[in-house]
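Here it is, the structure, as structure tokens.
Note that one protein chain of the assembly has been removed; the remaining protein chains are unaltered in position.
The block that comes next holds chain A.
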Amino acid sequence: MGQRKTTSSRAHPRTPDTCSARTGALKADGDGPVAVKHSICMVSDFFYPNMGGVESHIYQLSQCLLEKGHKVVIATHAYGDRRGIRYLTNGLKVYYLPLQVMYNQSTATTCFHSLPLLRCVFVRECVTVVHAHSSFSALAHDALFHAKTMGLNTVFTDHSLFGFADVSSVLTNKLLTVTLCDTSHVVCVSYTSKENTVLRAALPPDRVSVIPNAVDPAQFTPADPGRRDDARITVVVVSRLVYRKGIDLLGGIIPVLCAKHPDLCFLIGGEGPKRIVLEEVREKYQLHDRVRLLGALDHKDVRDVLVQGHIFLNTSLTEAFCMAIVEGASCGLQVVSTRVGGIPEVLPDELVTLCEPTVRSLCEGLETAIARQQEGSVPSPETIHKQVRALYTWRNVADRTEKVYDRVAGQEVLSLDRRVLRLRSHCGSVAGSVFAFFAVLDFLFLLLLGWLIPDDVIDVAVDASGPNSRWRRDVIKKKN
């Protein structure tokens, strides 16, 4: 309430300005291409209060872009009571739109019903770039579709890897082909992920950039020296206990290593259908005192679990960009991981031991890590932390994303006829024709909305961030 009040009390009359006048002024201020400030709308089904990697990615990236002087708003669907418009730190404005949630926090898609609300958001916030996140989010696909119809530049960030074989990935891949074939630019989190996306969506590789994720180094700090129990060697695993994360491999490693090393114990955080595998192993080999299963962890508790261990083990079978090993290394642990997906790109060789995704290879890898730990030839957690904290920072991510925006802002958006042609030539005759028809319908719907409520009847929102921000100006005034 307090926040709402403060923004409202800043509303005071100004000369009637339209979006075009404002963006024109923005460009006039800048001496070169560097000074152009964008007005970005991040769209995804996944945002706080839901927790996860995509959510924190959007939040952290938005905060860093705000710091660089861009205007950022976020559009997501309503989460229970949390609907309407909210402000977060530094005037980050979030639209929780009342759209129906269908499955797994993803909204239902009919291609059209979200157009009136999204159009209203794009028009009143004078958005120039629409940035959608996650291929699982129906709202993100919808927003890209509508943004292209409205003639806005679009960027899409893909956060996951996909297969090509099963029915669900075939369908998702087709949808992705359709969405991405006329998107201005695509961002992936690793080179492996880029390769995957280029193949899945049949994209020209020069339209895809790689910008890795980052961690908040302040959140993942090593434990104070002496706090850790050094009498035993602890291996930590933090992941969802699902097939994809290679929990079956973990079930094979535990008995072998526990038999060899009496001072070894395992600490496993996370929940999932494969928990039964680990429980069976524990039961069969009577390892109750050496294998601890912690169950589901809150994001804030992850660090406290990590710092109890010496070695971080990741057994994933597929991974676009493994955040977990960066977090482990940031807490000063030795990292042992499988060599799959984008993992080899993530950490420098001296910080990670890579193995093939087999029980034997992983055991060998763990043995070397244990031997190093016993010799005491491991660098101290603080040294590792210092090395990792420089590797992945959100500021760096924001710098690189800004370059993508600069590039995209210069491109022209496809007109409807060229878009239809592109859809039909890139997405096959059936899907291409169907979605070309949808694109035309969307355009007609937009014309209808434009007739019912013309753009100039929609009030331009009072900026809470960006170059015309009321928020920051008031903060500066207070400081002086």
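Simple rule for what comes next: contacts are C-beta pairs under 8 Å (C-beta built on N, C-alpha and C of every residue); 3 or more make two chains touch, one makes a residue touch a chain; residues count from 1.
Heads up, the rule we're going with is that contacts and distances are computed from a predicted model.
There's a gap in the complex where one chain should be. From "E2 ubiquitin-conjugating enzyme", "Phosphatidylinositol N-acetylglucosaminyltransferase subunit H", "Ras-related protein Rab-21" or "Mitochondrial inner membrane i-AAA protease complex subunit MGR1", what does UniProt name that chain?
Protein name of the absent chain (UniProt record): "Phosphatidylinositol N-acetylglucosaminyltransferase subunit H".
Among the options A:40, A:66, A:97 or A:150, which residue touches the chain absent from this view?
Residue touching the chain left out of view: A:97.
Of the residues A:256, A:421 or A:458, which one touches the chain left out of the display?
Spelled out, the listed residue whose C-beta touches the missing chain is A:458.
Check the options A:85, A:202 or A:363 and report the residue that touches the missing chain.
A:85
Spell out the interface residues on chain A facing the chain that's missing from view.
These residues of chain A touch the chain that is not shown: 1, 4-5, 8-9, 11-13, 16, 83-85, 95, 97-98, 116-117, 120-121, 124, 453-454, 457-459, 461.
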